[in-house]
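Reviewing the structure listed below.
Every protein chain of the complex appears in place save one, which is left out.
Residue numbering begins at 1 within each chain, and the chains themselves are lettered A, B and C in the order written.
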Amino acid sequence: GCGSTSSSTGASSTSGSKAAQYKVGLVTDTGGLNDHGFNHLAYEGLLQAKNQLGVTVSVVQSQTESDYVPFLTNYAKQGYNLVIAVGFLMAQAVQQVSHEFPHTHFMIIDDEVNGPNVTSSLFETQQCGYLVGELAGLIQKDHALPNINNDNTLGVVGGMSIPPVNTYIAGFYAGVHAVDPSAKILLKYTNDFNNPNNGQVFAQSEIAQHADIIFQVAGGSGLGVITAAQQAHVYAIGVDADQNYLAPNTVITSAEKGVNVATFDTIKEGLDGTLKAGPQYFSLANNGVGMAPPISAIPRSIVNQVLQSEKEIISGKIVPPTNIPNS
Amino acid sequence: MHLLLNPELWTLTISIAVPLIYAALGGMFSERGGVVNIAMEGMMLTSAFVSVAFAAMTHNAWIGLGMGVLSGAAMALLFSWAALVLKADQVVVGMAVNLLALGLTGYLLDAFYGYNGTPISTPSLPTWHLAFLSGIPVIGPALSQENVLTYLLIPVLLAAQYALFRTPWGLRLRSMGEKPQAGRSAGLKVRRYQLSGVLLSGVLSGIAGAYLSIGVLNGFTVDMTAGRGYIALAAMILGNWRPSGVVWAGLMFGFLSALSIQLQGSVIPPDIVLMVPYLLTVVAVAGIVGRTTPPAADGIPYQEESL
Amino acid sequence: MNVAQLEVSNITKRFGSLVANDRISLSVSGGEVLAILGENGAGKSTLMKVVSGFLRPDAGEIRVNGTLLPSGNPEAAIRAGIGMIHQHFMLIPRMTVMENLILGFEPRTRWGQIDYGRARSTVRQLADRFGMPIDPDKPVERLTVGEQQRVEILKAFYRGAEILILDEPTALLTPQESEHLFESIREFSRQGLAVIFISHKLDEVLAISQRVLVIRSGRVVDTVPTSSTDAPTLARLMVGRDVNLGMGRRGNGTASIGEPILTLDQLEIARTREHQGLGPLSLELRAGEIMGIAGVDGNGQQELAETVAGLLPHTRGSLRFAGESLDNLGVRDRLARGLAYVPADRQGEGLVLDFKIWENFILRDYYRPPYRRGAGMDVRLARQQAEAAVKAFDIRPQNIELPARALSGGNQQKLLLAREMSRKPRVMVVAQPTRGLDVGAIEYVHQQLMALADGGTAILLISLELDELMKLSDRIAVLFRGKIQGVRTREQFNREEIGLLMTGQTRPEVVNQ
Partner (left out) sequence: MKISWQWLKPLLTVVLGLVISGLIGQVTGYPALQVMSALWQGSVGNFYNLANTLVIFIPLVLTGLGIALAFRAGLFNIGAQGQYWMGAIAAAWIGALPGHWPWGTHLLATLLASILAGGLYGLIPGVLKAYRGAHEVITTMMLSYAAIEFGHYLIEKGPLMLPGPVPQSPPLQTDATLPILVPTTELSAGLWLALAAVVLAAWLFYRTRLGFEVTLLGKNAKAARLAGVSVARLTIISLAVGGMFAGLAGGIQIMGVTHQLFDSFADQYGYTAIVVALLARNNPWGVVPAAFLFAALQSGAGYMQMNANIPAQMAYVIQGVIVFMVAADRIFDWVLANKKAKTRPPAVGVGKEAL
């Protein structure tokens, strides 16, 4: 039992008691809350909702894949109004449970589940992937940072070959190739989201093949990617959250995914009664995804060029693909 | 061929192999003393966490390493109490230690650091640059710049070989693994030597764990050992319970893993490539190594008053 | 000369409710050989384990030269000069002779490592002094039993033993090796050592000791000077009744011997790392006949037995059973044709110690009628049969639900014999059937074997005990280095000549040609 803290801002006292009766349950995937990534962001959104809206919240971390269904069901059974499933990997479970509990509202992040009581938060991460890709491509082309070699090679370390990972990567490819179609991109998957030592050796392998800017889309395993880049004095691009704080001179930028925003917004809409079922798209246009501020060492001109592309994506002039090209 | 000449392949090989070799050496000492030890995973994990916690607290990676090693030894002590004093089934106790370590480290991670994970300011152990080694072709670059624990492995290996086969302690330890009654009939205290073997495995697994968390990284995540303790067990068996064998087995596994990582991104699907180290290990053990012989009394609890 | 003196007083040792040693006292001093006699399970080994510090007595004390020894402390016992040669050797097969010798008492260099040079020279000196040559760098697993025993004794001396305890030292030795050992023991005596000698063999006791201590059911029955006693007296003291020591095979010689049933024709086994080579070797075994196989241990006896049993394939020649070739038949086919095998290693091979008595009883037949039932076994029948056998063979305790582990060695042997004999075999291979058994048990086993042969079963009896062979066999074949050195019929039996054959002293000859 938690969540009776009165909200300090936002809600009035009358809506406060109503808010306190609004119960939100959050189920993480097996990555857990300290993944420095999207589980963590979802939790931040949840905490924000608790503090600002005064809703009652509960969180549970799945230890194994077989936890998904029982955990979702348990919240539904206990009369929670909104049950949030963090992550693509839980799509099957949400599909099943939402069907069985038509009076509970569900939110799934990163995949689309159909149903009158399911809100799917989908992130157009190909857009932010494109931006960081373009930034990397420009740095590569102009040798805009120290230690950039002449091999014109970039790296990507993915966690698994699944859509929420691959859309980032597809955008990244497009962004890099928009700058220099001849740039070489190495792509490897760790097949594991919480094994930083593994991420590290994968990154080392790409660095060995002369990659000097590495985009990590590997959750907890990605932390090792950043360390590897740092140790080899090359560069990394973070994912989901602004991961610059992990290695300030190494992580040149991050492809951000506003899971916290989406979570908060969905809870707020649920509380207000305006929550709609169906897919909700988060893109550059509504600040649902974005590029974290690049480090100051990067020449202004390059950053400006990327910001220009951002505008063009928003306006629809550039449409980054969601599929990785077959090499 | 071109691939094999890539120094970075050897760098990868070494960084994957080092923790395996440390842990497998530890297991070897324990089993040479007749105590089957599958708790390397848990001892590594414990040390991985404790070393980060202390390194972060004291801002000194060496203190982290020391405490990590101590925590590995503490788990070994717990293991020994059940296995040697209470004569519990060694495999079951080993499993218990692994579960306990998984639970405790995750539990304490939450308790100490909440959901932010271990502090990013955690220092890690230094990497040494030994310029004079870089001249060696192919493997030179891999050898010349490594974590201090990698270099430490060389004296540790020599010491292991020396201790096991040249010192009275080693002879006695091995006798406990082969036939503890013989050791006892020589007036030796069986349990004391078995304890020393298990404790050593705790210490060495502790180093392996610290290597993972504050050696090459500077943080801890839940279950970060990810089965390396079990692979170390396989390396120990593959290495036929000898320091040199353990090194070869560890390097072989490291090499195959490194190779599979290097091969990824070619036309072969990544999952298939990732199968390579496992399948080749099976081929190696079935085709080349064949039968390996454990110490004769491995895993049999020694009963006082039975001859 | 500094003469060691061991004084044991009022030792009591219990295992649960069983009193293994009940207020036992004894003393022995330098230059003396004290023999301890007793039935299986009388408590001899237990007493010696107490003396050497392995077991902690419940009461009583042990003094060496007047000094009280702390109990249950092998190290203190060793330091006091007590050297124990256990009934089951305390050697590590995979280590070398030297490693075994120095274990626990390693000479060290200044750097704390083992000083192998010094160890080697010490071993040589000791070997010379006691006339027991040995290669210090050979792994123990490659030594013969006699050599292993030499290592055990040297080990005791290496640790400075002045009181030597030998628990059934001759159980595994050939007559020659035993004789050698006795010479050594006499030499030790001369050098002022005190010796305690445990044996079931009365003639040995009579030959070597000055005094005999007899234990029955954990209590001292009597101590007698050897010079004033004889074998029948000792046997009676031990068992508490008269024992028939002499009786041999029925006097009627080969009258009841029938048709040839097992024929080995130019049988050969290639030599490998694990096996002594065998043959070419030809033998013919007839119904109702007991054919003894004599030989120094390790001359192919084990291989011969395993080949006949079907465990070891032969490389050349042929094996025929009642006219039918066995060459391509496995263990089970041979069992089905009426072949039985009692292996020498009863605990390691013959029985499954963790299985219950009845399970052990059906070990060789569970898969076929009458025990076969569907995919399973007729457990009720199995229990009935086992129950009957336990009664018939007087296996104690008579509880078929006990694990075989809970039986004494003698009773384990009985169970093994009961199992094989209940199968009503036409040919039975028996290896070392009385190893480690007391006179009462030996008498029983011998009776059973003779009765079996009288019933028409052909028996291939492999034994290291020449006396046993001469007592039971109709013919004796002597194995030497895998070949038959000679065959003698009952009328031709001659201890000395067979002993010579065993050491390969005459020209090899081929039998039955």
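To be clear about the criterion, a contact is a pair of C-beta atoms (placed from the backbone, for glycine too) under 8 Å apart; a residue touches a chain by one contact, two chains touch by 3 or more.
This one's a predicted model, so the numbers in the text were calculated from it and none came from an experiment.
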item	value
Contact list for the unshown chain, restricted to visible chains	A, B, C
Of A:M90, A:L145 or A:I302, the one touching the omitted chain in the full complex	A:M90
Omitted-chain contact residue, chosen from B:V93, B:L173, B:I207 or B:L259	B:V93
Of C:A20, C:V140 or C:A309, the residue in touch with the unshown chain	C:A309
Touch criterion as defined above, residue of C:R332, C:K391, C:K424 or C:R495 at the omitted chain	C:R332
Interface with the undisplayed chain - residues on chain A	1-2, 25, 29-30, 58-71, 73-75, 77-78, 88-92, 97, 100-101, 111, 160-163, 166, 191, 322-323
Touch residues of chain B, complete complex, unshown partner	81-82, 85-89, 91-93, 95-107, 109-111, 189, 191, 222, 230-231, 233-234, 237-238, 269, 271-272, 274-275, 278-279, 281-282, 285-287, 289-292, 304
Absent chain, residues of chain C that touch it	56-62, 68-73, 75-76, 309-311, 330-332, 335, 341, 343, 345, 348-355, 359, 363-364, 366-367, 372, 375-377, 379
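As a working rule, only the chains that are shown with their structure count from here on.
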item	value
Mean-CA-position distance for chain C and chain B (Å)	45
Centre distance in Å when chain A and chain B are each reduced to the mean of their C-alpha atoms	35
Complex contact set, residues of chain C against chain B	49, 52-56, 73-79, 84, 86, 88, 90-95, 99-100, 102-106, 108, 112-114, 159
Touching residues (chain side chain B, partner chain C) in the complex	162, 166-168, 171-172, 174-175, 178-179, 181-188, 296, 305, 307
Touching residues on chain B, where the partner in the complex is chain A	6-9, 11-12, 15-16, 109, 113-117, 120, 127, 212, 216-219, 221-224, 226, 257-258, 261-262, 264-265, 270-271, 274
